[in-house]
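Here it is: the structure, laid out below.
With one protein chain held back, the other chains of the complex are shown just where they sit.
Labels run A, B and C following the written order; every chain starts at residue 1.
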Amino acid sequence: MHIDPRKCVACGNCLAVCPVSAIYIDPVIRRATVNLDECVECYACQNRMSKEDLNPTLVRTIRGFFKLLRIRFDPEPDVCPTSAFAPQQLAWPRSIRQAFSDPCVPHESTGVYGRGTEEVKTNDVTNRVGPGEVGFTVEFGRPAVGARFREVQAVTMALARIGATFEKNNPVTALMPDPTTGAINPEVLDEKVLSAIVEVKTPEAMLPAVLRTVEEVAATLNTVVSVGVAVRCDGDGENRVEKALAGEGYPVFRGKTNLGLGRLSNLDAQATTAGAAGPAGR
Amino acid sequence: MTNTLHRFGSRDSLRDDYIIFAMAARGINDQGAPPKLQTFLRLALKHHPINVGNAVKGGIFRASKALTPLAHWRRREFIAPEEVVESIDTCTTVSAVFDDPANLEAFLTELRGADLGISINIAALTDEARTCCQRAGITRHSVEYSLGFHGDLNRLPDRHVLELSTMCGHGMVAHNLAKKMLDWVKEGRRDPRQAATYLAKFCTCGIYNTTRAIRVLEEARVGK
Amino acid sequence: MQIDHGKCVACGNCIPICPMGAIYIDPAVNRATVNLDECVECFTCYRGMSKEYLNPTLVRTIRGFLKYLRIRFDPEPDVCPTDALTPQELTWPRIVRQAFSDPLVPHESTGIHGRGTEEVKTNDVTGRVNEGEAGFTIEFGRPGVGVRFRDIQKMTMALAPLPITFEKKNPVFSLMADSATGTIREDLLNEKVLSAIVELKTKLEHVPQVLRVVEEVSQDLETIVSIGVATRCDGQGDNALEPLLKREGYEFYRGKTNLGLGRRPAAVPA
Partner (left out) sequence: MTNTLHRSGPPESFRDDFIVFIRNSKGRNDVGSIPKLKEFLRTALRHRPVTISQYRFGSTVRPAEHLNPRIHWTRPVQDLTPEQIIEAITKDHTVAAIFDTPEAMASFLREVKAADWGLSVNVAGLTAPVHACAKRAGIVRHSVEYSLGFQGALDRLPERPVLELSTMCGHSMVSPNLARKMLEWVREGRRTPEQAAAYLGRFCSCGIFNPARAVRLLEAAQRGNR
């Protein structure tokens, strides 16, 4: 993201709005400035701030006069008074930042739509995670820290070494030239994104090994990792994994519950069966 | 008073933070200590400390009891270090903060020669402190290691805030104030030196390291 | 601490100053108000803020007029414009809050300023911790969280059965109902303080055991615990504690080094 210095009046409203704190008032030019190395192109500033179209010179003059008197305008906190955001055309590999950071943009750069896949949210329809299996979503960079792909790669390579298989229909997997090694395309390793989700599926027996691997590598990273564990429930709505996790001391009180109300309904039965059998790793 | 023991930060973020302090032991060698403490500080002042302090009266950055409204436009940053030295009238703890190990080492060499006979401690990276001692011909006597924070850690703020607020180990520099100053620097409302000065005024012992604070504020300004 | 509502102009400067976050503008009266249950009587607001003595009515009128225009005065952040902070007379048990929170108030039991004893800072003179021994400082509440004695008691009761000795000249020790079981006086359990330090000494071989107990109990506390471990160095400045802590998996690189320059005067026997 760029901020047009001819429009910016240095009100500072956008500073608090930036999830990764990449905007600051440059003391030399006295304008809000984006640290492009840290910016993840999430567009929270551009898309979510409300905008006025005031005259920049007028606003600067008033602000300057107020400053002499040690007073400030007390504005709405989510407003850019002069519509100063000027999104730049993003080229590869920087375009990957927006794909992984702006939830309003599909993953066109990787050919995959959505930030992750449908995970367990449509498990009742896709049967991606079946009985005796565990699906993991290992997420990097959230909440509001950001992650570089170099850090993601540290975990994916470790997971590949213990034999976990990456979900094929996932944007991070799409960045791996050879998913069996977990190595990520070297061109993007320094790119920083707000969030990247790695998805793997394993037999239930591998649950402790995967968790231990993620934890060990996470401890060496300069970002935050959050782990989600998904399982299929039995006919009574119970599952063994919950007790196993609680026994290991994990806080399993919150999560996402799929109620099992979905079913296949598309008329094209051919495409349906192909889709249901196709996904889900391994 | 482990107010210098637990400063938050990575090894790298503590590279310019050396607190040296002198104190006497109650009932053992505290009689006649105030002049020795004054000597300690006067010697320190020859080696460019960035702050000197008296644990009961404060450091060079202090609150004012009666401001005029003009202070909002023009503010005195700190008092003369000699005032801190003069204010020592009891057996207290006095300290000097250095941002450069070379200055500390030079001070140590002189301190060893002065032979004050009261306890001297350095709160800093332990290996750096040890190196400085060795170069000054001193064998360290005891060490206390900081093993960091445990417990309900999600009550702590983020790294930058903690680095600023824990520089007063007494907790007099509020997380909220540190965060406010981080925001003000980001917004260009104050420069890092002014912000560091406001923070230092709340440290009652005068052990606040403004050099490190300025560095943290500058790093945080651009979102590093 | 209390705020004089006759003087306060609700400028809000004291709000971020409070290390406990216990000051807020009460919307009902539009004045800064101290949540006394969370206030630890550290006096940071009273002592740390610079003061002006402006006329409250005048300031309120100006602020009200500016607010109507959506304008605010942009003040120095550490100033109370009307000297509205008013300490209250503290009685037992609340006075314990100040004793443990305000570094400029001496603990009657220690005689030195601050919150603990001299730890190893005068170890070269007192010989409190010897080679082969480890001195622990287990601190609660800092940075910027605070602790109630109820939580401290959980730790002291878990530590008491171990092969350790609590430091007797320590302020928390003086508040124990029974040092053999580690219980603390009943009337203090709900008092909140900025920081309290439990000090104990043990043999080096018991260090891992003590650390394990401290970590386990810490998991259940609603506060922060910081651990310091001290030992005496040998003639080369080396010590056996450092490799031991490394073996236990601790990452540490900062600490307090006593240079050994202190002496006992000849007149005082060792």
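In this text, a residue touches a chain if its C-beta (ideal position, glycine included) is under 8 Å from a C-beta of that chain, and two chains touch if they have at least 3 such contacts.
Just so we're clear, the structure is a prediction, and the values are computed from it rather than from any experiment.
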Among the chains presented, those that the missing one touches: A, B, C
Among A:His2, A:Arg30, A:Arg70 or A:Lys121, the residue in touch with the chain that has been omitted: A:Lys121
Absent-chain contact - pick from A:Ala158, A:Ala209 or A:Leu245: A:Leu245
Residue touching the undisplayed chain, where the options are A:Pro5, A:Pro93 or A:Gly228: A:Gly228
For chain B, residues in touch with the removed chain: 8, 153-159, 161-162, 175-176, 179-180, 183
For chain C, residues in touch with the removed chain: 10, 12, 15-16, 18, 20-27, 30, 35, 38, 70, 145
In chain A, positions touching the absent partner: 15-19, 21, 42, 44, 47-54, 74-79, 103-104, 113-116, 118-126, 129, 135, 137, 139, 141-145, 194-195, 197, 211, 214-215, 218-219, 221-233, 235-237, 239, 241-242, 245, 250-267, 271-272, 275-276
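Heads up, the rule we're going with is that only the chains that are shown with their structure count from here on.
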Graph class of chain-chain contacts, one of line, ring, star, complete, other: complete
Farthest-lying chain, centroid of Cα atoms versus that of chain C: A
Intercentroid distance (Cα basis), chain B paired with chain A, Å: 40
Residue list for chain A, restricted to those that touch at least two other chains: 70
Residue list for chain B, restricted to those that touch at least two other chains: 72, 189
Sites on chain A touched by chain C in the complex: 66-67, 70-75
Residue ranges of chain B touching chain A (in the complex, touch as defined): 72-73, 183, 186-189, 191, 220-224
Chain C contact footprint on chain B (complex, rising order): 1-9, 11, 14, 21, 23-29, 31, 55-56, 63-69, 71-72, 75, 92-93, 108, 111-112, 115-127, 129-130, 133-134, 138-153, 155-157, 162, 165-166, 169-177, 179-181, 184, 189, 198, 201-202, 204-205
